[in-house]
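Here the structure is laid out as structure tokens; the discussion comes afterwards.
Removed: one protein chain of the complex. Kept in place: all other protein chains.
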Amino acid sequence: MSATLTSPDYKLPRDHYLNATYGIRSWLLTTDHKRIALLYLISVTFFFFIGGIFATLIRIHLLTPSGALVSPETYNKLFTMHGVAMIFFFLIPSIPAILGNFLIPIMIGAKDLAFPKINLLSWYIYVVGGCFVLYSFSTGGLDTGWTFYTPLSSVYSNSAVTPAVIGIFINGFSSILTGLNFIVTVHTMRAPGMTWFRLPLFVWAHYATSLVMILGTPVVAITLLLAGLERMFHLGFFNPAMGGDPILFQHLFWFYSHPAVYIMILPSMGVISEIIPTFARKPIFGYSFIAGSSIAIAVIGFLVWAHHMFVTGESTYAALTFSFLSYLVAIPSAVKVFNWTATLYKGSISWDAPMLYALGFIGLFTIGGLTGLFLACLGLDIHIHDTYFVIAHFHYIMVGGAVMGYVGGIHFWWPKITGKLYPEVLSRVAAVTLFVGFNLTFFPQFILGYLGMPRRYHSYPPEFQVLNVLSTAGASVLALGYLLPMIYLTWSMRYGRVAGPNPWPATGLEWKTDSPPPTENFHVTPQVDWEPYDYNNRPDLGLAAGRPLAPAHGDD
Amino acid sequence: MSERVVSPKIYIVILLALLLGTYATVQAALRDFGRWNIVIALAIASIKAILVILYFMHARYSPKRTQLVIVCAAFWLIILLALTATDYAKRSSDQSRLTPANSLYRS
Amino acid sequence: MHRTGELYGQFETLEQQKESAQLGMWVFLVTEVLFFGGLFLTYAVNRHLYFTAFGIAGNMLDLRYGATNTVVLIASSFTMAMSVWAAQTSRKKLLPFCLILTLLLGGVFLGIKYVEYKQKFDHHLIPGHSFDLTYHVNHPQPGDDAKELAAEREEIDNAARHEDPSQPENGLIALNAHAQLYFSLYFGMTGLHALHMVVGAGLLIWVIRESLKGRFSAAYNTPIEIVGLYWHFVDVVWIYLFALLYLINRHAV
Partner (left out) sequence: MTFIRPRPSFKERTKTVQSQLPLYPEEASNFAPHVDALMLYLTSLCAFFAVGITIAIVYFFFKYHRKSPNDIGTPIEGDSRLEATWIIIPLILALCTFSWGAVIYVDYRHTPPDTLDIYVIAKQWMWKAQQPNGLKEINELHVPVNRNIRLTLASEDVIHDFYVPAFRVKMDVVPGHYNTMWFRPTKPGRYHFFCSQYCGTNHAIMGGWVIVMEPTDYAAWLSGSSGGEANPVAAGEKLFSERACITCHLANGTGRAPSLNGVYGAQVLLADGTTVTADEAYIRESILQPNAKIVAGYQPLMPTFQGQLTEEQILALTAYIKSLQSQPVPAKGAGIAPTTGKK
């Protein structure tokens, strides 16, 4: 199927970023964006494990109406820590800090990011923030919900809120510095000939993501700082007993935390926009619309936050404004889905694992996005707000969307990162397992939500049990789907076949250099003289460029 | 980069303008203009801030890109303030706040 | 990264490097704007909810300190701008002089801020259990203007009656709570600003040392310009803090 079956036996390049220097210091003090990306890969995977263990315990606990496993206090800590670990320490840094870090400089033909030391610093900030949060987890845990609503978090909770808040505050600067680095890099470091409209859509998506990072993160940082100060020094910013307004906390919190959803999903959309044209071997349909919609999502995404607050008693005017704007942000997402689908038309579609992930992403993201319309709809949100409908919706976006894109992206660029190929059949099995397991886990939760099961319940009325059991059963399939890639990808690092510079083959600049790339990314500064995703004028790819498709599978 | 060197004369003019603005805003604050006191204070502050940004920070002589960055900062700050105002400005009609005598304040 | 002179390895040219640094600083300042933006919003909402209480609390600040500090900071911004000019025109003697002057003015600002904080501490205006809006009017200190204190007391009494006409003592409790909110924000905002001043002072010390070595000239002055941008930004924040914290409702005294 894939070109790799017929590719010649490649050898790894003699010098590359992995063997340039040795020793622990050469990694911990590196300023090479590719090595920093791998540092992130390790630490982010660690937090994914932690969050995943919490998720597993949550699902097991919910097998019976009265709660099968743990006490209410423990359950509350489990879902809070699951949320904090997954959102702040896995989803937000996952694609930008790993794939973005690794690929953006190579994709635009630069030797590194504009500020390599700041890049390393942002990883250390992430680690320090992570340590604070782990400290919170291990000394009493955290039971406020990842949203830290006041005055529960700032006054009433008896858990280790303060270190967690400090950890997330610190971690915010990691995000800000990464975003800053990307924006400057894209502006000033592009290779000759790499015009804005020749940028890969992955880079566009990360540019949009970076906008959200630098504009939103400082607001949540100051908000959590205020909540932390309120808790430590008994101040009254958000404490109604002292005249503060808890709803103001929600405004400030969601000003970041809604756009943060776009930090998670936009990079994933960027990954999909790379995978689909590569495995359909044709230019992406509507390049400028996909690029523009990324920016539109980032900008409009900032105008919708109070749709998380329709039933807080916010003014009807605010609710109408925010609901209206929320419907507008749906349009650029829809544009992307339509364009990806149209790209498949008359393609030459391979069934490689990255493509399976990408198509799975479109399906799940479509469901996740469309169910967002339900929640943005004022009349419906009165009923489904804070129920399992919300849980299902955002897991479709974040797990079905962001994580599928992340895992798909890892599969797509694994040969570039490690220089090795992974087992083909196994990788396709994993993709399908993930897709099936995911739907089994989360689709029942839509129904649970409409039936009225509120979220964050350690026990529930017995009529909700059937759907909960179904969901837990699905979760076990899902867990298997995550474990498989971890095993065979690790295996492939040592035993996988050598990939060669461009195994798929793909058109991006990153595939013009060695796999793994040399420390300086390119032996000579590249000159870009082709349009993005153009297979027809690229004889260097060794494909049937310019040749009309064979009648057997061409015109319809 | 062939950047423009701003002459010290301009800096001195701006310095004087800023000092004048400070004097004006203090004087305005000591007089009663009702609701307009806030507007005047913020307007003078904004003029001063714009002078600093345009001349001390060279925004006037900077590339378009830098100017766009500044506009973005202002725009997002306005989003944050204005959209939150849609809630607070209209809220009182929908709900009442607790009276100050409420026991909650005593705790 | 390998350094060849002043050029870092990831860049092709000095011009590209300077452009990146400038853009990076500006983008960083955008995040700073939003960082302070969260505080401004908290302030605005509470000012809207507790207009009277915030007015009274605002009047407890000493306008003289605020105005003096504004002038000091504007002056330091001017000397910073002059430093950039000195660097751009390779005036290697003038440059450290201007920078040191900037640092000194920054120090004066922080010194005045310290005196002001101390005064608030003496007046029991630090948020916490001992916070008492009426402490100062009840415990006048030598050198206080009796007329001013009487006016302050009257203002507090009026507001307390306004809050709760039947039980002014309850009104006073609410007033005290809301004034405490004001001072939480006052210390939060000015404290964060002062922290930025300290960071700025650290940056200044760094560039002063480098400038004494004669590193900066018309050809290479990026650090001076970058530190300048940061310093001016801190000035801009103060211009707004001065207006919001010291000036609104001042006429009522």
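In this document, chain identifiers A, B and C correspond to the written order of the chains, with residue numbering beginning at 1 in each.
One rule holds in what follows: a contact is a pair of C-beta atoms (placed from the backbone, for glycine too) under 8 Å apart; a residue touches a chain by one contact, two chains touch by 3 or more.
Keep in mind it's a predicted model, so treat the numbers as computed, not measured.
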Option from A:52, A:96, A:129 or A:151 whose C-beta touches the chain left out: A:151
Touch with the omitted chain, as defined above, among A:190, A:206 or A:385: A:385
Residue among A:12, A:121, A:295 or A:335 touching the omitted chain: A:335
Touching residues (missing chain, whole complex) on subunit A: 1-3, 5-6, 72-73, 76, 143, 145, 149, 151-152, 155-157, 240-241, 243-247, 280-283, 285-289, 310-313, 316, 319-320, 323-324, 327-328, 330-331, 334-335, 337-339, 341-342, 344-351, 359, 362-363, 366-367, 370-371, 373-374, 376-383, 385-387, 447, 450-452, 454-461, 463, 466-467, 534-536, 542-545, 547, 549-550, 552-554, 556
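Rule of thumb we're sticking to: only the chains that are shown with their structure count from here on.
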Centroid distance [mean C-alpha coordinates] between subunit C and subunit B, Å: 14
Touching two or more other chains - residue numbers and ranges from subunit C: 19, 23, 27, 30, 34, 37-38, 41, 45, 49, 174, 177
Shared-contact residues (touching 2 or more other chains) in subunit B: 65, 72, 76, 80, 84, 88-89, 105
Contacting residues of subunit B [partner subunit C, same complex]: 1, 3, 5-8, 11-12, 14-15, 18-19, 22, 25-26, 28-33, 37-38, 41-42, 44-45, 48-49, 52-53, 55-58, 62, 65-66, 69-70, 72-74, 76-77, 80-81, 84-85, 88-89, 97, 99-101, 105-106
Of subunit A, residues touching subunit C in the complex: 31, 110-116, 176, 180-181, 183-185, 187-189, 214-219, 221-223, 226, 229, 233-237, 242-245, 248, 251-252, 255, 525
Residues of subunit C that touch subunit A when the two form their complex: 1, 9-12, 16, 19-20, 23-24, 27-28, 30-32, 34-39, 41-42, 45-46, 49-50, 127-129, 174, 177-178, 180-181, 184-185, 188
